[in-house]
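And now, chain A:
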Amino acid sequence: AGKTSGTSSQSGGKASGTIKIAVAGPMTGDNAEYGKGFVNAANMMVEQWNAKDGVLGKKIEVVPYDDKNSGEEAASIAQKIVSDKDIIGVIGHFASGVSMAAAPTYQENKVIEISPSASHPDYSGMGTYIFRNNTVINVEAAAGLDMAINDLGKKNIGIISIKTDWGTSTSAIVKKLVTEKASTGVKVVAHEEVMEGSDDYSPAITKLNAAGADVVICVGMYNLVAPVSKQYKQVNPNIAVVGFSNAYSQQLLDLGGKAVEGLRFPVIFFSGSENPKVKTYVDEYKKRFGSTPSALTSQAYDSVGILLEAIKTAGTTDRAKVRDAVAAIKYDGVTGNTVFNEKRDVQKSFVKVTVKDGKFVEIK
Partner candidate 1 sequence: MDKNLEKGKSKNFILILESFIEKYKVPIAGVSALILLGLPFMGFSQYIMRIFIMIGIYSMLALGLNILTGYTGLVSLGHAGFYAIGAYTASLLSLKLGANFLVAAIGGAVLAAICGLLVSLPTLRLKGTYLSIVTLGFGEIVKMILINWDKVTNGTLGLKNIPRPSMFGLKLTLVNNGMYYLMLVLVALITLLCTLLIKSKIGRAFMSIKEDELAAIMMGIKTTRYKALAFVISAFITGITGAFYASMIGFIEPNSFTFDISTLIISIVIFGGMGTIRGMFLGSAILIAFPEVFRFLMDYRFVVYGLVLVLMMRFRPQGMLGWKSQMPYKLPKLVKESLKKNNKDNLKTQQI
Partner candidate 2 sequence: MAYLKVNSITKQFGGLVAVDKVSFEVEKDEIVSIIGPNGAGKTTIFNMLTGVYGIDSGEITFDGTPIHNTMPQNIVDIGISRTFQNIRLFPNMRVIENVLVGTHIRTKYGFIDTLFRTPRYKREEAQKTLRAIEILNSIGLGNRINDYAQNLPYGEQRKVEIARAIATDAKIILLDEPAAGMNPQESEELLRFIRELRDKGYTIILIEHDMNVVMNISDRIYVIDHGKKIAEGLPADIAGNQQVIEAYLGGVKKDA
Partner candidate 3 sequence: MLKISNLNTFYGHIHALKGISMEIKKGEVVSLIGSNGAGKSSTLGSIAGLVRTQSGNVTFMDKDITNMSPHNIVKLGISLSPEGREVFPALTVQENLRLGAYTKKDKVKMSESFTRVYDLFPRLKERIKQTAGTLSGGEQQMLAIGRALMSEPQLLMLDEPSLGLAPNLVLMIFELIESINKQGTTILLIEQNANMALSVSHRAYVLETGNISMTGNAKELANDPRVKKAYLGIG
């Protein structure tokens, strides 16, 4: 399993010979896998830079911070991060709500926050230093829906969404999009919200099935999509399932087994891609951490790259200048071309992916 191999330093205060990048996310607790993924990715990226003499002639250091995915801890950590003058920016935090709890502190202290995972529409609006390297929900929702309606040709849509800020917002958008297409005969036959961490989805499934859904849009991480597919296929083996990019991870296959065969979803990062850049990255990651990087991990990887590139462009560690450089960046990473719009959000193109014979394959 993946190991975090970051050298952590707790010393704050005076500026020294290194440039530090904080990686903040859940390192303990239920979502630790994501925070650890961030750290792994950051370390990989930073080592590449350090191998080429770092940035501005200084070595780069990754400092991991554990926020337990709690807003309160995140706010506390943010204080700690901003009091370290060597830290230019933060990659993190994980959940939108948590990122938003920390954002005001970063904004007040002019520290760049790039979240590889926050998707709440309001997140990047928290301040000029607050960036997101994750697609905003609307875009992704449209892509997912497109697969359900146009690629699969289904009309009776069922939605299962996870009851978190992200799940609630995403499912609301999907519903809105469906209503706009009502004239074509598409409709949402049922929408069920489920709690994170309850492993029994049969009540929701029973209802969707009874309502006659022929495709289920599953708004959740792999840990929702896999069990839902499994439990749904026991009731209705013909059900089609569409997911979102953050369901894209190796665990989905491990956990879902046969049940996730044929599952479709849009991603901005595809590990099976032929793109040589992606290939080397994926191979290297596998070699070091023993698993395939997930979409979110890869976005963290690119986020670090963006930040370092911006420092290099700015030619200084002055945070205001770096910020401007981030805002103006055009970065070609493993998750495609990254450009921040005026809302500090990214626009990326999607690749459609499905599961075939226990592997992710791109739908051409």
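Candidate entries met the following condition: all candidates are chains of the complex that A comes from, given by their letters.
Quick notes
Going forward, contacts are C-beta pairs under 8 Å (C-beta built on N, C-alpha and C of every residue); 3 or more make two chains touch, one makes a residue touch a chain; residues count from 1.
Being a predicted model, the structure only gives us computed values, none of them experimental.
For chain A, the touching candidate in this complex is 1, chosen from 1, 2 or 3. Touching candidate 1 in their complex are the following residues of chain A: 4, 8, 10, 12, 27-28, 64-66, 70-72, 75-76, 79-80, 82-83, 97, 100-101, 104, 108, 120, 122, 163-165, 167-169.
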